[in-house]
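Removed from the display is one protein chain of the complex; every other protein chain stays in position.
Coming up: subunit A.
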């Protein structure tokens, strides 16, 4: 069964974005500092880490706010984004937790789950098989999923 992994860049004091993240700036003010390592070309080790985590992943979960940024005009494009160097058809499917499915989207490969975080994680695990399911954020869904994990262990 797929292991659920919270895969996120975090500051030492626990932030995963700068202040005021929005659909215009997904990482908020000065939040880019948290992800510079992923874009830096000069560290083979960082690159390897990214490659490996990408290779282990077969499904991902994100929350609607994150999707709205990702799908928006400043979001993922051909140069930057999750598995941006893969064809959309070969990219791991992403499950978006939302109250309401959007009527249209710019990017492909997203499924929308309106039955809550648990349902989204379960759908992703189903797809991932023996590979990892990654919780991509934002913070709320990561926290929620962490509590769920506690519960799953207790169950």
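Note that a residue touches a chain if its C-beta (ideal position, glycine included) is under 8 Å from a C-beta of that chain, and two chains touch if they have at least 3 such contacts; residues count from 1.
Heads up, the rule we're going with is that contacts and distances are computed from a predicted model.
**Q** Unshown chain, UniProt name, "Multiple sugar transport system permease protein", "sn-glycerol-3-phosphate-binding periplasmic protein UgpB", "Deaminase reductase" or "Sigma-70 family RNA polymerase sigma factor"?
**A** From the choices "Multiple sugar transport system permease protein", "sn-glycerol-3-phosphate-binding periplasmic protein UgpB", "Deaminase reductase" or "Sigma-70 family RNA polymerase sigma factor", the unshown chain carries the UniProt name "Deaminase reductase".
**Q** Among A:33, A:49, A:80 or A:119, exactly one should touch the missing chain; which is it?
**A** A:33
**Q** I need the residue numbers on subunit A that touch the omitted chain, in ascending order.
**A** Per the touch rule, subunit A residues meeting the hidden chain are 11-14, 19, 30, 33, 146.
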